[in-house]
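Shown here is a partial selection of chains from the complex, left in place.
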Amino acid sequence: MTIAATWNTSDTLWVLLGAALVLFMTPGLALFYGGMVRAKNVLSIMMNNFIAIGVITVLFVALGGSLIFDVDLGGGLLGGLHLAGLSGLSEALPGLSWVGADPMAVMVFQMMFAIITAALISGGTADRIKFPAFIALIALWFLLVYVPLAHWVFSPNGWLAHLGVLDFAGGTVVEINSGFSTLAVVLVLGKRRGWPGEAMAPHSVPLSLLGAGILWFGWFGFNAGSSLGVNHVAVVAFTNTQLAAATGLLGWVVFEKFREKFPTTLGAASGAVAGMVAITPCAGFVSPLAALGIGLAAGLLCAVAVRAKFRFGYDDSLDVLGVHGVGGLLGMFALGLFATKSVNAAGGEGLLVGGGTHLFLLEVLAAATTAVFAFTVTYVIAKALDLTMGLRVSQEAEYTGLDLSEHAESAYSHGGSGRLG
Amino acid sequence: MKLIVAVVKPFMVAKVKDALQEAGVVGMTVSEAHGYGRQRGHTEVYRGGEYDVEFVPKARLEIMVGDERADELVSLIVETARTGTIGDGKVWVMPLATTVRVRTGERGADAL
């Protein structure tokens, strides 16, 4: 490994900063989710997030990163293995020679995306998935779902990217993918016992708000970092992230105010997340005013979408489909409407800014492809695992809680009399 | 008047409450408790330290009832809260000398 001299310090610093921020989002997600489950399952879901960091890091280094970013093997379907083990990074990544950041920094940055996308799935499987089954699930899912999708969209040689599909920071690969993959898993997994009749209220909303705060902070790295360099596009992506988060927050609480009379705190946090989800594909391609609108639409739409599970009876515990799936779809469609080259010359012109239907249809294609592909393959993986190792804990373990049954731990031990043990 | 105290598994509280409500009992007081008995606790592990937690979470229900209904309601509670596995809990009944409703000062059966 020799030290490359062709990249510049600012862009490298920017991408490394982005990588640190995106890594920080996963513990943030663990808290966001952890606060929303009951006290007996909080460690279980946090553990699913932490284990995702461990497992995906290793798989990404060993195989995934290369399969995504190496020279295309043909048809834009998958990359090769020259970059496996983080080798071959003294040269620019194939197709990304315009990037000023050190290629290894770019790979690490991308690794963090794969980690959090895997971690998101835990929001659907909460309270009932076996710990070993979750590990097997995300490992297979990473290789069979995430890696191809990421190659298609994030590698310039992927077939969707090649067609001209725009996706700034992962509306397809991260958001739609996590939403529809989670839907597939929860359909196989089945509902939590007692759901929806029994109250399964969040055990600590402040924990969730803290998690949302960390997600917000980290999302600047996620979106603005996806410019892969410090430039005006990065500034716009940063700004758009803030604006969409703010209006997403407002949209959700306004909806609640009119629908249930009460604007909730968890709704505010959820709305901010929904806004950021929707702006993810658009961040560096649309104007700040469009970002305000996209965030607002996401806040309203996702507040509606999370109710669907009660109507249709699938138990997506913490609304990965309702927030990430739906928000991601919205973002991709919005990008087809509002993209403008005045923000990013390397972008496109959306339907509503006079670009015709071309880009819009491409975005719809990419969104639909992602949803269908992610759902289908993940469904097969989940089914296979369920038939072999079994996805679900026993009834008794579910009553006791997964913290004790899967990890021999209790999250909290309060009270003057200690553990009484 | 009698006081029925029922120590049951925590997830039985809602079911017992529903059964009592149906039987016309309009009130009860619940508190959290931990029980020790034939039901074994569990082991927790923290950095190689294994801790035996011998106490199991239980809910403790108190229901004031008229003397004439005590037996019937005890049976109702026992049947409702039963899973048949060790640790289902205990019910005991105690005599009450006085009962008052704070809001009105009513006493005896009127306090219910």
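Some observations on this one:
Labels A and B are assigned to the chains in the order they are written; within every chain, residues are numbered from 1.
Please note the rule applied: a residue touches a chain if its C-beta (ideal position, glycine included) is under 8 Å from a C-beta of that chain, and two chains touch if they have at least 3 such contacts.
It should be emphasised that the depicted structure is a prediction, and the values quoted were computed from it without experimental measurement.
This structure file describes a complex whose protein chains are present as A x3, B x3, with one copy per kind shown here.
Heads up, the rule we're going with is that only the chains that are shown with their structure count from here on.
A separation of 45 Å divides the Cα centre of chain A from that of chain B.
Residues 11, 14, 34, 41-46, 51-55 of chain B are the ones touching chain A in the complex.
Residues of chain A that touch chain B in their complex: 198, 399, 404, 408-410, 419-421.
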